[in-house]
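One chain of protein is taken out of this complex; the other chains stay put.
Presenting chain A:
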Amino acid sequence: MRAKAAFLTVAHRLAILAYIAFALFPLFWLLKVAVTPNDLLYSEGIRLWPSRASLEHFDFVLRHSAFPVFFRNSLIVSGSTAIVVTILASLSGYALSRFRFRGKYWLVTLMLLTQMFPLVMLVAPIFKILSPLGLTNSLTGLVIVYTAFNVPFATFLMQSFFDGIPKDLEEAAMIDGATQFVAFRQIILPLTLPGIAATLGFVFTAAWSELLFSLMLISGNEQATFPVGLLSFVSKFSVDFGQMMAAGVLALIPACLFFLLIQRYLVQGLTAGAVKG
């Protein structure tokens, strides 16, 4: 019996280990290539770690390429998109969760419908719309487009979080003397922090890695975001893998920091104790 339990534990741990290795291996490879000097990249064959590691690619990317600009642009676009989408999605998610209004069914259907189109179909029309407004080749234009694409899903996400908060709580607040909006801000919103964190994280990463629209709407290095910037390491005759990977590693940093920042709110259980289970 004991041997069996021990065996199961070991098997369980091994399975998790295998999964983690599988999930993280590409990231490891990214790092490995980033620290491999150019002269060793092709000459050493396939090794888990180069015989000599160097930071020369990082140095180059940070000091001699346009990467810091891409990085800044991406930060601006992803950060603004995440914040704007989360605010809009909180309000609309709350409305969908709590109010009954005419046309609600059709509104939800319409929002679902927007999620069904392949984005490629929309590139040309969106370009046509943004171009006369002077919003192509601008970060604002990108933020608007990303916001439009992310709001529906984020709304559903927020709605599900609001649905999980008992209605009694805001009714109690309203009887205590709050307006519906005050009850929303002081009672419901603080309890939705995990949802808000999840939405922020989701939208931030989606915007951070978006390539298609960034590529189509932005020309030139000035306004390019980092996924587009990565392509600039691909030249007509060669691919500068070392620099590209170094840039990739650097691009991971803000996403990691961001999740580190919000992970405290991602843990559930904030509403424990509100109502008798």
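The rule we apply is simple: a residue touches a chain if its C-beta (ideal position, glycine included) is under 8 Å from a C-beta of that chain, and two chains touch if they have at least 3 such contacts; residues count from 1.
By our rule, contacts and distances are computed from a predicted model.
Of "Class III extradiol dioxygenase family protein", "ABC transporter, ATP-binding protein,Maltose/maltodextrin import", "F420-non-reducing hydrogenase small subunit" or "Pyruvate dehydrogenase E1 component subunit beta", only "ABC transporter, ATP-binding protein,Maltose/maltodextrin import" is the UniProt protein name of the chain excluded from the display. Touching the chain that is not shown, out of A:Ala53, A:Ala95 or A:Leu169: A:Leu169 (per the contact rule at the top). Contact with the omitted chain, checked across A:Ile187, A:Val228 or A:Ile262, is made by A:Ile187. Within the entire complex, the positions of chain A that touch the omitted partner chain are 166, 168-169, 171-179, 182, 187, 190-191, 270-276.
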